[in-house]
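Dumping the structure here so I can ask a few things about it.
Omission of a single protein chain aside, the complex is shown with its protein chains in their original locations.
For subunit A:
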């Protein structure tokens, strides 16, 4: 059991600062305020307090107040490897330093003494092979102890290291490393793809030496090649680990650019070290008693970040195996006594979606904090961690490769506010600003840092005059670092990052520069132009996916073959993460008046959001085409999977999780993707749990593709008379009634977020009779009741529905009560009262045009909207004038709804009123009060939610969290 020190390191440091300044710094935010108001005193006090080993003079703390050019501690000399490996007071040399965990073979542990000796031996070997200070080392190897040893050995010698994961494709690796111009290549070829090592050797001609970490045969060819083990065995005496200037290059890191190759940024030893030690000790309260596991690869800055925990004396765990299911990392955490566990929103969501309960499955008693980064962490994930991991802080931390650290993160002296990072990084003047650069508090703005900080990159490679560096961070707002993230910072200093503000894609925590995609696709003859944008994934709440917009050359069509070519190329030449979820042909890409491509406009269009900068576009009309094409492509999936488009997406999402690859096409064969028979069983179990369909192995084996599986699921779950299980659970079900389109998919976000252990069922009663004409609401309700009774024979029942579905749920309640049953609760999600139920005054309060939209929901609305509005005018149309079958269906549903006169119900009713609907329902809620004597009105953010007017609905990703929370409370 880890005993926390009586006082946190932050408290001790605060006391030191109070001593130095004579100020009281115990008020909330006071320490951060001091750190940015008196930066020289802060950073100097920090350097002294950390007792990091250095020599020279720290009298000059920073050379100026200019973020872009200021240098820190120009007269301080230090060595990163020495700082990490030095003997620490109270930490014996036989204390554990690194434990390397592998899949399928035992873990190995290096003590601090052993690690120091191995680094010394490796440094001697590399020096013997000719590595000298300033030489750059490219290190492509998995996250293991051996990789740490090599990196620290290079750092000890003053040779900057650039790391990447061995499963990356040759093209992506070369796109990064050719800028590095490495002197040494250190490769672990065991996990590298065919030909990748050879491509690296051929493509990096500056390399003087190849060192391999694996046991594969040494390659021939002119480049001298050795096994590291052989070099170590024959090495001479260990060279001295010289202390070098504070800004001496330590790491070369890459950040995806929206244009051009990835930016190769050089991080200095001193800045990296000081920032990391500050974050670990002050914000994370990491001590030698801690065991840290942060799930990362060597291609991500979190690898460098967790490495520096050695400077604190903490025990670091590495893992180079696959995440084969929700249990993988929790089992690792339990098995190795991890006290601080770092992961991603994607993994936490995977666990939540799988119904995995970590604390119930494994022993997490040693875990004292969970960290998450890489993407936006959602409110409900805080609840999930509290419930299923334990009462430990969930710290959402966010920063970037560009600063090799965090802008916002945790702190031991403040509680965690759901959905938020607790604090801004000490010493960094982080703020949200509006377009004019003015600070905004409590609102979303561009994330900026307004003062110099030590972990700013020393510079970019291949950027001799600093022009690219300047353009990357200082062009938008002069004099401050503009990071490219959107953030809101509250008055209490807590913050929430809302994703990228530029075109960089962030999919499941992997940052992808669109240019990496463009480079790979440049050679495809059918493609004239291409743009990759991030879209909120309709099948996975909280997650995003890549949509690729393709402009085809004349005569070319987006056939299945071309679609496959695109995916395959990206998978092979970049990585699985670069493969888009959707490839859509569009006539034109949005560009600004001065010809700059606007990924932001495209992203808004693809998401169906209002386009913020439409006025700045050369041809704003192309956005409508983009929107239409994406809607059509999504609907195309629906046509293939007869029971609704989300099914194929949901199946594909499960498929990618089980296989651990993002590159799954609808017609890809399971075995062709490397899936094994055992994985088929995991997949089918997930299908059963998540989609409520029992697909027999034999049925799967007949068509082992996502499309085939989606069909099998459709056939297995929602057949006529069926009641799909939207979510598993125990106890009385919560029943959601389909909308005017007969769809349930609009509830997906709500269903996932509901805080209830009860199962959630979906009811999709037929809206038309055998002759094809629309049934009355009462008839629809009667069908729904008989279906429901087949699975839940007796009450009490809990029913809810949105809009039209709410009318059906109301009629069901009346019907069930007439049959003597109890309805325990009826939830109405922004259900406007039908005209037939309104009195004359209420009718006047209503306006017909507003109600034309009331029943619309779900994907098909966008298509309807296009047909409905050939011109900008919104005509009042009678149903008879409409020829389109979809729209006719909808308008008839609407007419049926309007004719409905709800009977009185005894059940308690909660009416979730969308904030945006307030003006429309004003004066008509009295109609609902006549129906329900026990009516509680709960206002929730958002509009009614038709896509028609581009306003964000209460069931949308943005607002559904609040709705789910209030819905969950009402259910209790």
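The definition used in the following text is that a residue touches a chain if its C-beta (ideal position, glycine included) is under 8 Å from a C-beta of that chain, and two chains touch if they have at least 3 such contacts; residues count from 1.
Everything below uses one rule, namely that contacts and distances are computed from a predicted model.
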item	value
Complex member absent from the view - protein name from UniProt, among "Peptide/nickel transport system permease protein", "Aspartyl/glutamyl-tRNA(Asn/Gln) amidotransferase subunit C", "von Willebrand factor A" or "4'-phosphopantetheinyl transferase"	"4'-phosphopantetheinyl transferase"
Per the touch definition above, residue among A:121, A:325 or A:493 touching the missing chain	A:325
Omitted-chain contact residue, chosen from A:676, A:786 or A:822	A:676
Option from A:195, A:224, A:610 or A:919 whose C-beta touches the chain left out	A:195
Residue touching the undisplayed chain, where the options are A:132, A:202 or A:701	A:701
Positions on subunit A where the hidden chain makes contact	103-105, 190, 193-195, 198, 216-217, 324-325, 327-328, 331, 361, 571-572, 661, 663, 669, 671-674, 676-678, 680-682, 684-685, 697-698, 701
